[in-house]
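The complex is shown incomplete by one protein chain, all other protein chains being positioned as in the whole.
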Amino acid sequence: MLQITRNTLLAAAVLAIASPAAAQDTIKMGGLATLEGAFAAPGQDGIRGIQMALEEVNSMAGGKKIELITGSSDASPASAIRATRKLVEQDGVQIMVGPLSGSEGLAVKDYAKTKPNVTFINGTSAAQDTTLRNPAPNFFRFSTEGAQWMAGLGEYAYNVKKYRKVAVLAEDYSFPYTQVFGFLEPFCRLGGKAPADARFWVPIGNKDYSSVIAALPDDVDAIYVALGGADAINFLSQYQQAGGELPLIGGSITVDQTVLGSKGKIRETVIGTPSAGPISDTWDDPRWAAFVAQYKKMFAGKGGFPSPSLFAHGYYINAKAALLALDKVNGDLSDGGKKLRAALASLKFETPTGMVSLDERRNAIADIFLTEVVEGPGGNLVNKTIGVTNQVSQTFGLPYEQFLKYGQVSRTNPPCN
Amino acid sequence: MFGAAGKSSAYPLGINPAILLVAVFLLGYPLFASDFFTFQIGAYSLILGTIALSLTMLAGYGGMVSLAQMTVAGFAAYVMAILGTNSVGVMGLGWPWWLTAAIAILGAALLSTFIGAISARTEGIYTIMITLAIAVAFFYFVRQNYVIFNGFTGFAGIEPPTLFGVYWRDPMPFYYLCLAVAAFFYFAVLYGSRSSFGLGLQAVRDNPRRVRALGINVFSHRVVAYFYAGAIAGTAGVLLVWFNGRVSPGLVGVDMVIDILVIAVIGGLGAPIGPFLGAVAFVLLENFAIDLIDRERFNTVIGLAFLLIVLFSPDGMLGLWRRAESRIRLPRANALWGARANRDDWHSASSPKRM
Partner (left out) sequence: MQRRTLVVLGVVLFAAALLWLIFAVWPDWLIDAIGRKKTFVTTLLNGVTLGGLYFLVASGFTLVFGLMRNVNLAHGSMYLLGGYIGYEVAEATGSWFFGLAVAFLVIAVSGILLQVAIFRRMEGDELRQTLVTIGISIIAADLMLAVWTGTTYQFDTPEGLYGAVVLPVISVIKSSGAPVFIKYPMYRLTVLGVAVAVGIGLWVFLNRTRVGMMVRAGVNDREMLAASGVNVQLVFALVFAIGAGLAGFAGVVGGTALSIAPGEDIRYLLASLVVVIVGGLGSVTGAAIGALLIGLAEQFGLAYFPTYAVVLTFVIMVGVLAIRPQGIMGTR
């Protein structure tokens, strides 16, 4: 008993005391992403985004060397907090970029309030309330959130597609609520309908949609589908197999490359499906093309995707913002990062997807892409860019107080009967 | 059960110097450890260790490997959020912390009793299956239920009280709180195992049929053990929600459920110190694996450690030490696996009539 305990505890004691002293000429930047579990692939792409931003400036900003320390969560808020705490309290990072998913973002925002001298910058987490309600003064989001991602889609469905009544099929948690809200808000304001009994909320991870497909109403013009990854593939292929004929409208991750590139038989069903999101693979803008080329140069054959995902994009923009602001303050963090945060708040810069700046709650105002699934030159399915909605704000251009009147996103918001 | 503790009178002051050393170390730990090590390593290990202790008690003394102990702890955590105060605007009835905590612990104990009542009528491996099914069902339920459990999002902003001018989530006070709770249950289990109830439970584990023939009610012995285990896990669950400040379905997911089993088995099911050793090893690995190896394969490392322990040292890290010890002394009968190898018991358990 004695010996093993003493050894174990001794080891713990040594670890406890050995906290490396921070050198003055380097700045430690934390990168938090989901590097384990089912979301490991998106998480790694997020870290690639940070690496691209660092590579551009040769890991130097404000005259100091930037040292990247990665942290990993499993997409649960508790694990995100544990990893953040380690980065901040043990590794001593002064700036952290991350996390990846919505509920993690809410948790990190809460933690940020307890560490006022550390600067937190979002990864790709896209929950509304991370910045909309009770924001933390030291949490910044240069990427956009789930409702913003839908900008332009509701108007497009009503004005161009002439849909008047839609059914809604979405997973039963906050991210799809946010997306449904972002789509329905303009759609219903224009006069469209999405009655409560035509909204189907399925448990996340549901694989068998045949019963839901059987229950879909016949008297609607289209189905708005906000499912992600495996759930989307399952629904789309089962809908096609069941002979479903209604046109679809997609959420930001319903018809992305992970779904379109899958092996399911979804071709007839998804062609022509409009969607919207923060990036568009096929945008022929030189800034985006340069970004994609750089990504391919760095990561092709080293585990990277064929083209940067929205995770690489989001982490890149947020890390880039941190580096630009560090340049502005000459790497001076001696005041607990006060000057850095002031610089971040007023930052406005050019990204591969257009100009980004922040609102007064430190949430991004940025361009959003409207896309439609088409058959590409090689017969593969791609999202064609059919429009850009410029400078979308979190409140859709409404005054803050007025926007808050909508209330929190939920299954029934907006009512839209 | 616990090393040389049984021969305490052989030492001056009646205390084994090893135990004294450990006690001094644990009490003095926050004085030289950083806040991070006090809170996230120290306190978190103690909390996970306490939850695993409730499993060790059921499995080691009662022969019932319940995978629902994390579920019970998570239930207590949810009760704290639902009856107490939270910041998400769902439920949060605002009851005082002492009442909420008491109800949470009692509720957890009753849930555990219910789980015990469902599974204790069956034998051995049936318990693992039923408790695993219950654990997963509970996870799916809280993830889908928005009215009470707030679904996928769960609850945030759950605060420990400020009492005697101390904010109890500050690293040092929280560490001592966890240490006090862990020590209390550690000694409770240690001395409980020597009480008539504890001895009866071990007899039920070793040979239920014979115990039944002696006129002891096997079923009620088991269910009562579940009640105690539930109280232990529930108390740890209250600490856990104060530690995290939040609770969401991930806390009671399959990963966490299995983690508790891993902690208990790696540490050793033979004695109540085992789960704490396992928890320290697990938490250190969880935090620092990313600095040593590729974090991506963390679960492979954990799974391999678990598998190697089960295959080669069934009584965990404790067993490793005991084997080293037994080179000097005579081999000691091993609490859990030794009992399992009892031929008479093997025969009765493997006879189809019992299943």
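Per-chain residue numbering starts at 1, and chain names A and B are given in the order in which the chains are listed.
The rule is short, and it goes like this: a residue touches a chain if its C-beta (ideal position, glycine included) is under 8 Å from a C-beta of that chain, and two chains touch if they have at least 3 such contacts.
Given the structure is predicted, the values throughout are model-derived calculations rather than measurements.
Only one of B:Phe39, B:Tyr78 or B:Phe306 touches the chain withheld from this view, namely B:Phe306.
Looking at B:Ile125, B:Ala180, B:Leu214 or B:Ala324, the residue that reaches the missing chain in the full complex is B:Ile125.
The chain omitted from view is touched by exactly one of B:Arg210, B:Arg297 or B:Arg323, namely B:Arg297. Taking the complete complex into account, residues 37-42, 172, 200-203, 205-208, 210-215, 229-230, 233-234, 237-238, 241-243, 258, 262-265 of chain A touch the chain not shown. Contact between chain B and the absent chain runs through residues 63, 65, 118-119, 121-122, 124-126, 128-130, 132-134, 136-137, 140-141, 144-146, 254, 258, 261-262, 265, 296-297, 299-300, 302-304, 306-307, 310-311, 314, 336-337, 340-341, 346, 349-355.
Assume only the chains that are shown with their structure count from here on.
Chain A and chain B have Cα centroids separated by 37 Å. Partner chain B is touched in their complex by these residues of chain A: 1-6, 8-9, 12-13, 15-17, 19, 35-37, 40, 44, 70-72, 74-79, 81-82, 85-86, 89-90, 103, 106-107, 110, 134, 172-174, 203-204, 408. Residues 2-4, 16-18, 21-22, 25, 32-37, 39-41, 44, 87, 89, 140, 143-144, 151-154, 156-157, 244-246, 248, 250-251, 253, 255, 277, 280-281, 284, 286-288, 290, 295-296, 298-299, 317, 320-321, 324 of chain B are the ones touching chain A in the complex.
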